[in-house]
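Here's a structure for you.
Chains shown are a subset, placed as in the full complex.
We call the chains A, B, C and D, going by the order they appear; numbering starts again at 1 in every chain.
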Amino acid sequence: MTDVLLINPNTTASITDLVLKTAKSFARPDTKLRALTGSFGPRYIASRAAYAIAGHAALDALANDKGPKDAVVLACFGDPGLAALKEVSPVPVVGMADASILQACAMGNRFSIVTGGERWQSMLEEFVASRGLSLRLASVRTVAPTGADIARNPKAAMALLAKGCTACVREDGADVVILGGAGLAGLAAKLKTMVDAPLLDGVACAISMAEGLARQKPIKASSGALARPAPVPSINLSKDLAKLLG
Amino acid sequence: MTDVLLINPNTTASITDLVLKTAKSFARPDTKLRALTGSFGPRYIASRAAYAIAGHAALDALANDKGPKDAVVLACFGDPGLAALKEVSPVPVVGMADASILQACAMGNRFSIVTGGERWQSMLEEFVASRGLSLRLASVRTVAPTGADIARNPKAAMALLAKGCTACVREDGADVVILGGAGLAGLAAKLKTMVDAPLLDGVACAISMAEGLARQKPIKASSGALARPAPVPSINLSKDLAKLLG
Amino acid sequence: MTDVLLINPNTTASITDLVLKTAKSFARPDTKLRALTGSFGPRYIASRAAYAIAGHAALDALANDKGPKDAVVLACFGDPGLAALKEVSPVPVVGMADASILQACAMGNRFSIVTGGERWQSMLEEFVASRGLSLRLASVRTVAPTGADIARNPKAAMALLAKGCTACVREDGADVVILGGAGLAGLAAKLKTMVDAPLLDGVACAISMAEGLARQKPIKASSGALARPAPVPSINLSKDLAKLLG
Amino acid sequence: MTDVLLINPNTTASITDLVLKTAKSFARPDTKLRALTGSFGPRYIASRAAYAIAGHAALDALANDKGPKDAVVLACFGDPGLAALKEVSPVPVVGMADASILQACAMGNRFSIVTGGERWQSMLEEFVASRGLSLRLASVRTVAPTGADIARNPKAAMALLAKGCTACVREDGADVVILGGAGLAGLAAKLKTMVDAPLLDGVACAISMAEGLARQKPIKASSGALARPAPVPSINLSKDLAKLLG
């Protein structure tokens, strides 16, 4: 049995539910999934300001969790706080955007990302660059509704998303397209007949990457960038987060 | 139920058996695995010349296979023929080296590879570069015995491999180390207590990446680099390969 | 008259004082400086976990400030929350690490960074990479004491720091060396006779870069990545930060 | 006297004849040229699948050749098997695409490639990337007829090719354009008055690069990536290739 914890670092529980439901549909039969929602911060994350807060919220959520886990999925496409979680977590932590772009690279040479919320275009271009994968990125295309809008009314967004995916393939040269964003969980399967290249679902990518790492039961690093950092005192944090740091 | 076909493009059936056995230990309960061995070419692949032949052999093996499959794993660490297989296969094809370096990137920022056979150092450095991931590569270190030697006598190689992995972490700055090579299948688990950073097993990475893609049932591209190429006549190939091309 | 606000995102006021004092010694005669300290989070920042919290704290500090400002300096060498501050601030925001590596690039072809706290080595290597300047980076070298330790007892660290700087020049090929870290503010001037290449002070670089941008009085972007993002509701944030986002 | 062997790794002898004839028109007076055709595989190479087979066929052709040689030209624009040939050959081996892009780099800062066969666009983009020269590549443009079609009826393709070359210069910013593909051998000279930037002929580039290296009579490496690899047993290969490997 493998326990996987999903952390949604925004503060909208219905998005958490959607991600959890989608994750369950792709998970191994022997995987047990749980999910947490951020306890402070923006309702959804579609700016660098919201992103900065979400990194703290994700870390706080992990600090406050006492349940069993063999891997953690950071379930916001853009992965706020990913490096921080990896540092303090004893088990592998997988970011949803990170897992998706890596799985897309396993599928084809050049990938695109389609998501909701205009500001994510430059944010995801910078994210991909920070992972050293700019030369593999065909494009990021956003549709005007945010991920939260799409989650509330996915049918309305279907045509827009299909059009965006097709432009990625025909105009930008993508071999494979990722439907990114927690709010878009599960839509790749529904759009697949409308696009002439393979589509990947961000949640599906994250869950299988987490399962794959968890199955190998890698040790926690005892030195280097993934090792537990030296303790540091802090003020005005949640009790559990202060304890995690100190 | 997910059917995964493993193709070992060298011509040593005992290596195929080892890979298959290791793959089974990491696979989902609902995955069914089969494996094929190359029908011509070198007994093991440890040079660019052998590699060039193995790309043809891998393609030939796929052409000759009539069984059910939802994904294919190219089970030689270095992935000869990977792009060719992707082009003609209706289902996702995952290379063992490719999947491993991508899964290592999901785990940490910088990875190293340890494998057997000296010539693989430059071959794998070039492979990583061709995937656009040179800046994530901490190092490739090889031990003198080839993968085939190690498969025959893994215990003799344990100390050498542990030493190589430790040097990757302490001297080269790797956050995570891949034990690459079909002949090293299963050794990561046995070495893990001897190294102070997480180790990944090439076979485990490949199988979970293939399962993850297969679960999403992506369509076959109908245009672009992953689409089926235009037919071309050929001479002096196996009947099934000629048919696949023509 | 130019007003520059310094934000120290850790929670140690004595570090803020040191940075402010050093900044004053380098500032234009017609610059007026103020400084803020983070109101929650770690006492000093020497890990990715602390860094994730500091991004939120920096944003919160800016949201709570009502004073006049023509530019903002984010006074933690590593720049947590920099992109978020740029998004919401009507005036230019300069990160101390960012300004320093750019000013070092104006001085010479290849630069090194010397700072305190071992974890910063990989964190700063990744920071430089995220700015696209890896090929200009000769090395990052850290000394064992953290920036906070050095601030408390700078004399004890002088020999260690001089040795690190000299190794950057002689072994790593640096043309210029940055003394990074709020805790090292002002030390470059004291070390200059001990190293045979130019040294730059992180605080001095940040203040002159901020003054240079402020003097040009650039407009706030009304579109693109630097524009004010769309408002978003939030929960459990400071009143001023919630207002800034919403 | 310098002996140069041309290897055409596809199985169409008339293409070999065309390449040989073009090569002779550019060669030094003291160069003696011979040419071989692949003995198995596709009639022409316009997909990754055909390419994988051609690497084996090129190696097989070299193994079976007993004639004198001071250099080898791999006469398929895309260079299947190039690294393998370099490993086993005692004399320099030059790929036609590789030589062309390098000679184009000697001529101008940014180059384009025009060739026949749509799939070559992404294949050549990846080839250029694998050589580390992506930043020098202005574009790859393909015309619909394959290289084999163009070889059969070059006049029909002239206007299409001139249009492609002109687009490379005016739209893509190329300083110099390579007419690539064995089937296009000799056409650069005929098109030169129709384009306002210099054109290079792939065959001409390859032959002069091979002559240049042969004239220097470099030694065969005795260590490293270009050295003869350790022998390996094999099955079901041509007798001479097995002998070359074993």
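Rule of thumb we're sticking to: a residue touches a chain if its C-beta (ideal position, glycine included) is under 8 Å from a C-beta of that chain, and two chains touch if they have at least 3 such contacts.
Fair warning: this is a prediction, and the values are worked out from it, not measured in the lab.
Peer 1: Total subunits of the complete complex, with 4 given?
Peer 2: So the full homo-oligomer, as given in this file, consists of 6 copies.
To be clear about the criterion, only the chains that are shown with their structure count from here on.
Peer 1: In this assembly, which chains make contact with subunit A and also with subunit C?
Peer 2: Joint contacts, listed by label: B.
Peer 1: By mean C-alpha coordinates, which chain is most distant from subunit B?
Peer 2: With centres defined by C-alpha atoms, farthest from subunit B sits C.
Peer 1: Mind checking the centre-to-centre distance between subunit B and subunit C? Centres are C-alpha means, answer in whole Å.
Peer 2: 44
Peer 1: Give, as an integer number of Å, the spacing between the C-alpha centres of subunit D and subunit B.
Peer 2: 29
Peer 1: What residues in subunit D touch two or more of the other chains?
Peer 2: If we look for residues of subunit D contacting two or more partner chains, we find 122, 126, 129.
Peer 1: Determine the shape of the graph in which chains are vertices and touching pairs are edges (line, ring, star, complete, other).
Peer 2: other
Peer 1: Considering every pair of chains, which are in touch?
Peer 2: A-B, A-C, A-D, B-C, B-D
Peer 1: Tell me, which parts of subunit B touch subunit C in their complex?
Peer 2: Spelled out, the residues of subunit B in touch with subunit C are 109, 135, 173.
Peer 1: List the residues on subunit A that touch subunit C in their complex, please.
Peer 2: 11, 39-44, 46-53, 55-56, 58-59, 80-81, 83-84, 86-88, 119, 122-123, 126, 129-130, 132, 224-225, 229-230, 232-237, 241, 244-245
Peer 1: Tell me, which parts of subunit C touch subunit B in their complex?
Peer 2: Subunit C reaches subunit B through residues 122, 126, 129, 134.
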